[in-house]
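Please see the structure below; I have some questions.
Excluded from the complex is one protein chain; the other protein chains are retained at their positions.
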Amino acid sequence: MENNGKPILQMENINKYFPGVHALRGVSFTVLPGEVHALVGENGAGKSTLIKILAGIHHPDSGQIIWNDQPVSFQTPFEAWNSGIATIHQELMVVPQLSVAENIFLGRLPRTSANLIDHKEMYRKAQDILDHLDINLDAHELVGNLPIAMQQMVEIAKALSFDTQLIVMDEPTSALSQHEIDILFDRIKRIREQGKSVIFITHKLDEVFYLADRVTVLRDGSSVGTQDIHELTKDKLVRMMVDRDIRVGTLHAQRKPGKKILEVQNITIDGLFYDISFDLHEGEILGLAGLVGSGRSDVVSALFGIRKIEEGQILVNGKRARFHGPQDAIAAHIGFVPENRKEEGLLMRMSVLENLVMPSTPATSRKGLLNSAVESRIADEFIEKLSIQTPSKWQFIGNLSGGNQQKVILARWLNISPKILIIDEPTRGIDVGARSEIHKLLRSYAEDGVGIIMISSEMEEVLSISDRIVVLRDGRVAASLNSDQATQETIVSYALGVTK
Amino acid sequence: MKNIIQKSLQSGFVTFLKNQKVLAILIPLLILVSTQSNKFWSLYNLQGLWVIIAMDGIMLVGMVMVMLTAGLDLSIGAIMSLAGVICVYLMNELGLPMWAGILGGILVGALGGAMNGLFITAFKINPFIATLGTMITFEGLAMTITDGYPVVNKVLIFSEIGRGKLGIIPIPAIILAMIFTAGVIFLHYTETGRSIYAIGGNEEAAHASGIRVKRVKFITYTICGLTAGISGVILASRLSTGSPIVGSDSALNVITAAMLGGISMSGGVGTLEGAFLGVLTMGVLSNSFNMMNIQAYYQQVIKGILLLVVIVIDRVSANSRKKALERTRGKNQA
Partner (left out) sequence: MNESNIKKPNAVASFFRNLSGQTIWMVFAVLVITISLMEPKFISSSNILNVLRQVSIVGLISLGMTVVLIGGNFDLSTGAILTLAAVVSVNIGPENGPLTALAIIIPLLLGVFVGLLNGLLVGLLKANSIIVTVGTQFMVAGATLIYTGGQHVWVWSPTQFYEAISGGYLMGIPNPIFIFLILTVITQIILKRTSFGRYVYALGNNDDASRLMGIKTNLIRMSTYVFSGFTAAAAGILLASRVKNLDPTIGLGYEFQALTAVVLGGTKTSGGEGRIYNTLAGVLTLGIISNSMTLLNISYNLQLLIRGLILLTAVAIDAKRNQSVAR
């Protein structure tokens, strides 16, 4: 492995803005020919955005991509593939109903002189590529019949069927067994031997040290630096991923915990999470930390009655809760602010008022008739109290900013006098000003005795708001930390499984 | 060598038959109808049966393509009526030669299909709603042209298309065989054909592979209209009239047949060959109803129930496919 070659890819000073978020802040990054380059960083650090720009899915707001000494700008994923950059996403881009060979050559199937598909040629070429990769797979097989690991191999074979010089893989091992991972890594090494490059995104530091030649660390949309793997240790890598400047507990007031309002005992849903236990007290904010896919969102969906638990039990105020759906959880005064505001939270073509009072409608209405006087008062009260910026309570919620939409959703649950409030990613896609307002709101409601469970991918949020932090990894509780034990490093170490 | 034979048996016709659940209806039905009536296997009945099957079978070729992209065309019945009306009208009222009439009818079908394709791809209207709208419009157009009455054909030779035979085989059945073969080749052996499957299976992946999704969808709707046009001309020839309402049940029949033959409404699943067994089953079913003197009204109810049943089956199997996928993903992650 030689590092003296000219870079094959240079991404220079890439900036990308999403509404309310500066996702990439002048990221620069190079890939050498014949190297495996690992891209690491916490959730939300900007890795996915960066590779989506490289794949032609997003377009940078500023900055330059130089590929083989040529400045390029990919408008579609297909352009990127055609130029020799193949990206394999977590959601695999295969057509289950087509054969392996057809998937490999989709969009450019070999043809005979009569313009019909040359099946013989297609299967021969496909089989060649598969054999070359030493993948024991029949090119005639339907992709839908294959396990995920093999479908991934089909995508790799597809990448090699183009004149690909760089393969980008987004967390390729997250759905694979150990044996399958070994096979994948072996094939990646082979690809490297052929002089091709691989960008490899992962959360598993063992994989980084096993496979990568160089590592680039992203944090909060900026590049922290690129290091040769020989110059790194696990500890050093974790420290690079962690922002040392965050002060912990900035908003904390010392309080004694109230009585237990929620006891989660050994709950399991097979395939999602196993044997999860924790408690929640009155007036406490419990942070749920962990990587995306660690089971955080699945656990809270079980608490809110969206998913049925298979084992274990949930006690609310000491009594066993059997929720058959969200309506039962709401009746027990539990509120839930979902992660995807637009898909699961908002009624886009309805007013601020209607969005705000929807779950409390059964309480305010009489014999099924709406009580508009009361609702009007409630809406005014919350618009005032949460300083929701809206021209009127009759405004369509779709016309509000993300921060104000989120405040309306919060108000929606505050209005059912919640005992427990579950909130998944409270400030995702929200600008800085509204963020701190929402943080203050959560604290003030906690001081009034509401127990809050908060999921957040942002370390700063978790550390500055929570009284206690439960870290999940691979669907299990990895650690339960008090605020004086919790530091960014300990949380990241537990979430990544770097044991000390 | 033995190995090759075995393999071709496995991947060929035998496997195909093994995968066709509709055979569980078709075979008992054939046995039942054979024992109930000795007329079923008579040449006369079989010829009649195949003429009926030809009408729906030709349209099935287009419908299957549309459904494989996860679309639907509710307007084919109306297109069929309109094409028949136009064809007879051109020959008899305007006195054009026969080839012009036939071509005119088929062309109107293709144009109607292209119009559907335009609404769906350019205007981005949901296919169900768009083709519902065009269905009513085409019906209205056919009614306006004919003033609500069937147009009678007086060009005798034209009737040969629908009524004539080549040897013992009815001409519509021969046309069906040709169009069906062309359809199978198109779906299996052309880039566009495979793109149709790709779009229905994973539209995002198809797009990322450089397939021009809108163009392919437009083509499928145009083909669907074209097949309805051909079917309409044949029917007009067989009945010697262009009737503005003759196709009113066709869309439902063809959709039911396709789903019965394994085509899924969610797209990408099923084959034209399988769907053909669906049309065959529907044909035998209505043929045997007729032989058992079951009233047309009962047949309508049964067809309605059959459609609802295949929708239920389609949804249940789509859900179980989704669940299976989620479960393998989830298991691996844990």
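A and B label the chains in the order they appear, each numbered from 1.
Criterion: contacts are C-beta pairs under 8 Å (C-beta built on N, C-alpha and C of every residue); 3 or more make two chains touch, one makes a residue touch a chain.
On a predicted model such as this, the values are computed, not experimentally measured, just so you know.
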| item | value |
| --- | --- |
| Residue, one of B:Ile53, B:Leu72, B:Ala110 or B:Ile199, that touches the chain absent here | B:Leu72 |
| Residue, one of A:Asp182, A:Asp235, A:Glu311 or A:Glu344, that touches the chain absent here | A:Glu344 |
| Per the touch definition above, residue among B:Leu32, B:Ala100 or B:Met143 touching the missing chain | B:Met143 |
| Interface with the undisplayed chain - residues on chain B | 72, 74, 119, 123-126, 128-130, 132-134, 136-141, 143-144, 146-148, 249, 252, 255, 265, 295-305, 307-308, 311-312, 314-316 |
| Absent chain, residues of chain A that touch it | 18-20, 304, 306, 325-327, 329-331, 336, 338, 340-350, 354, 358-359, 361-362, 365, 368-370, 398-399, 401-402, 405, 412, 428-429, 431 |
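Throughout what follows, only the chains that are shown with their structure count from here on.
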| item | value |
| --- | --- |
| Centre distance in Å when chain A and chain B are each reduced to the mean of their C-alpha atoms | 44 |
| Of all residues in chain B, those that touch chain A in their complex | 11, 185, 188-191, 194-195, 197-198, 200-202, 204-211, 268-269, 327-334 |
| Complex interface listing, chain A residues touching chain B | 76-78, 81-82, 93-98, 102, 106-109, 111, 115-117, 119, 140, 147-148, 174-177, 270-274, 293, 474-475 |
